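The complex appears here minus one protein chain, its other protein chains still in place.
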Amino acid sequence: MIRLTREPFDPGEALNAFCAQRAATGAIASFVGLARGTSAKGPALELEAYPGFTEREIEGFVAKAVERFELQDAEVVHRIGPIGAGEAIVLVMTAARHRRAAFEACDYLMDYLKSRAPLWKREFGPDGGRWVEPTEGDLADLTRWA
Amino acid sequence: MIRLTREPFDPGEALNAFCAQRAATGAIASFVGLARGTSAKGPALELEAYPGFTEREIEGFVAKAVERFELQDAEVVHRIGPIGAGEAIVLVMTAARHRRAAFEACDYLMDYLKSRAPLWKREFGPDGGRWVEPTEGDLADLTRWA
Amino acid sequence: MARVLLFGRLADVAGWREREVDPLPDSLCGLRDLLGRNDPLLAQALAGRGVRAALDQALASSEASLAGVREVAFMPPMSGG
Partner (left out) sequence: MARVLLFGRLADVAGWREREVDPLPDSLCGLRDLLGRNDPLLAQALAGRGVRAALDQALASSEASLAGVREVAFMPPMSGG
């Protein structure tokens, strides 16, 4: 349900695998976060994880989402390490009988990943690296699920 | 921005093409609707369109969504004709700078397709075909965007 | 003369999907009456909740005039996705 990878991954391939053989599923929502372009050379950003802890924390949160939204399945793929502009950083996929649950769970998981998952993101710009912290908007988003 | 197809399509391939070369995009939300399993032989369902009119109506609605949610892009792929169990019926993809707009626009487009797009769906069960009409839930969903 | 199209459930009820109508009545109401005259089930279906009409592929109100129209479509409640 959760995969951290240092190598670029293929969101389309992951989506097709997730869609396969689901006789009871009507709805699959997904989200792809892409690294935006940068004027600097080298990677657009870099993500740090706490190996072991990060996977377990995300896994636990995905399980909570599955229960809360009565999902049939959910999967998170997250890049770590340096990431080039235009590459996928994250893919979240949720499978449910009906679309409302699939959409809400996908949204919920992204809000969590943005501000509660043990990952640390540094963006590289013309002036060098800058650690990203959750914005006021990210924190406000979280309150929607309280 | 809208493609109707009588042949099965590959959601993953379409997603990868949609993700490609987006220097300014951070967020891509998508939705895949799958034909659920059926106990009957043959197709699980069948979709009828009004050729020409259907494409134009959906195209116009996609353009409205792009404006309303300030999307960078949006795309709809919809099967028509007979569809087998487990096959993708519809794929909606939205690209935006931030995830909230991408999610909301994808949700909005699906609500529209379920109850306002000129398509007619017949589900095949053990007792034969049954034309599907928007449920009370589908109509209630629409009021969220009024 | 115009081409009349029925979609979804309406075509099943009527037993046809496409028909030439000549002469065409002046109004959409008149056309509905004509189509339903010898087919009470179709008359009932055309009067059903959520049935919409398109004239030359543009959505129309039920009072619309048919002057110059070449194609009339009757569409039951829509459901894609």
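So that you can tell them apart, the chains are marked A, B and C in the order they are listed, and the count of residues begins at 1 in each.
We take it that a contact is a pair of C-beta atoms (placed from the backbone, for glycine too) under 8 Å apart; a residue touches a chain by one contact, two chains touch by 3 or more.
As the structure is a computational prediction, the values presented were derived from the model and not from experiment.
Asker: Identify the visible chains that the left-out chain touches across the whole complex.
Answerer: By the stated touch criterion, the chain not on view contacts A.
Asker: Which one touches the absent chain: A:38, A:72 or A:115?
Answerer: Only one listed residue reaches the unshown chain, and that is A:115.
Asker: Among A:27, A:44, A:89 or A:105, which residue is in touch with the absent chain?
Answerer: Of the listed residues, the one touching the omitted chain is A:89.
Asker: Where does chain A touch the missing chain, residue by residue?
Answerer: Counting over the whole complex, chain A touches the hidden chain at residues 33, 47-48, 50, 52-53, 56, 78, 89-90, 110, 113-122, 131-134, 138.
As a working rule, only the chains that are shown with their structure count from here on.
Asker: Determine, using the mean of C-alpha atoms as each chain's centre, which chain is farthest from chain C.
Answerer: Max centre-to-centre separation from chain C belongs to A.
Asker: When the C-alpha atoms of chain A and chain C are each averaged to a single point, how far apart are the two points in Å?
Answerer: 49
Asker: When the centre of a chain is set as the mean of its C-alpha atoms, what distance in Å lies between chain A and chain B?
Answerer: Chain centroid spacing, chain A to chain B, equals 23 Å.
Asker: From the mean C-alpha coordinate of chain B to that of chain C, what's the distance rounded to whole Å?
Answerer: 26
Asker: Tell me, which residues of chain B touch at least two other chains?
Answerer: 33, 110, 114
Asker: Would you mind listing the residues of chain C that make contact with two or more other chains?
Answerer: Residues 81 of chain C touch two or more partner chains.
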